[in-house]
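With one protein chain removed, the remaining protein chains of the complex are shown where they sit.
Naming follows writing order (A and B), and every chain is counted from residue 1.
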Amino acid sequence: MISAPGGAHVPGSSGGHPAAGATPPAGAQPHGSTAAPVSPIDEIPLEELSLEEAIHRVEELEHEGRPPLAGTLSNILTAVAVVVLGVGTLIGSAELGIGTASKPGPGTWPMLVSIVTILLGVGLLVVARRSHDGERFAKASGLVLVGLVTMIVFVVALPIIGFEIPAALLCLVWLRFLGREGWRLSIILSLALVAAFYLIFVGALSVPIPHLF
Amino acid sequence: MTVLVGFLPTPEGEAAFAAGLTEAQRRGEDLLLLNSARGGAPVSADVAPPELVADLSARAEAAGVRLETHQEPHTGELADEVVRVAEKVDASVIVIGLRRRSPVGKLLMGSTEQRILLDADRPVLAVKP
Partner (left out) sequence: MDFAPVLDGFGVVLEPTNLLYCLIGVVIGMLVGVLPGLGPAATIAILLPITFGIEPVTAIIMLAGIFYGAQYGGTITSVLLRLPGEASSVVTVFDGFALARQGKAGTALGIAAIGSFIGGTVSIIALTLVAPFVAGFALDFGPPEYTALALLGILLVATVGGGSRTKAVVAACIGLLLATIGRDTFTGVERFTFHNLNLGDGLDFVPIAMGLFGLGEILYNLEERHNAVKAPSSVANVWPSRKDLRQSAGAIGRGSVLGFILGILPGGGATIASLVAYAVEKRRAKNPERFGKGAVEGVAAPETANNAAATSSFIPLLTLGIPANATMAVIYGALLIQGVSVGPRLVHDEPELFWGVVNSMYIGNILLLIMSIPLVGLFVKILRVRPAILAPITVLITLVGVYTVNNSVFDIGLVIVFGAVGYLMKKLGFEPGPLVLAFVLGSLLEDSLRRSLLIFDGDPSGFFTRPISGTLLLIFVLVVLLPIISSVIRGRRASGRETVPSDTTTKELV
């Protein structure tokens, strides 16, 4: 629910996220029979924890429903990707002409930034084993892929058949498949949304977006 | 064996609970209160607040019936969840409350009760408030 940077920095310390799977579901219902066991840490009421720990607990609730943290391999791959990016742009800058300090060329600045990027990428590689901030790609990541595909289909189909049908299809997929809403609600809402967009953008604002009707 | 009550904090839900309690007493079985809201949103009017749950527990205790409450959210249709839980605990009967629905309402919003009646593989007791 927090959409700003996930780690609130407490002055004087650097927060790390707990290891994957260490946090059982918190926020237990008073009369519910919950499936997962409640760990002893969660039984300590919030007020008795130190400020740091209390903040951590609140943030763990944030990450409760998310996939587990990334392993060393993902961290290494990420670091390598950064280095590759840096090398790529370095080569590109060299082609543009590096120039000299007194006469900077178009490639000077990109080259400087590329070098910094490469160094940082190497730095990431060094600490790959210890970093805790990535996440693993889980089954739920497939949903993200589906979401992206709907958007790609939208932008590809838009110039050909107008925005109405791709938009309706996008809404349908997002509501029914990604949101697990019922068919009835999904269809009705998709049609209603496209109608609303038509009225607002094509009707009221006269935006020259390609449209079929 | 358990009596499963599909519960919402509405008059229909109250009727279902009352009927379910009587059933459980009659059969000498436990009572499972299923109060599951659609997952996703942080707040839902379908969730029975703690005070209500406490009140229901007290009534069950007074009637000498053991009450268990499940309040985990579900994804998908509530009807499917009710049928699924009924199968999981092997309920002897499902108790639900009926809402009055106009034909248009049923068309637009569907009828959970109808789905449960049709899909359940065990007796269903449908009551009105």
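Annotations
Everything below uses one rule, namely that contacts are C-beta pairs under 8 Å (C-beta built on N, C-alpha and C of every residue); 3 or more make two chains touch, one makes a residue touch a chain.
Everything numeric here is computed off the predicted structure, so don't read it as measured data.
Mapped onto subunit A, contacts with the missing chain fall at residues 1-11, 13-16, 25, 27, 29, 46-48, 51, 54-55, 58-59, 61-62, 64-67, 70, 74, 78, 82, 85-86, 89, 92, 96-97, 100-110, 113-114, 116-117, 120-121, 123-124, 127, 130-135, 137-138, 140-141, 143-144, 147-148, 151-152, 154-155, 158-159, 163, 167, 170-171, 174-175, 178-181, 189-190, 193, 197, 201, 205, 207-209. Across the interface with the omitted chain, subunit B contributes residues 9, 37-50, 71-73, 75.
Keep this in mind: only the chains that are shown with their structure count from here on.
Subunit A and subunit B, compared by their mean Cα positions, are separated by 37 Å.
The touching residues of subunit B, when paired with subunit A in their complex, are 40, 42, 50, 53-54, 57, 68-72, 75-77, 108-110. Only residues 1, 29-35, 179-180, 182, 184-185, 188 of subunit A touch subunit B when the two sit together in their complex.
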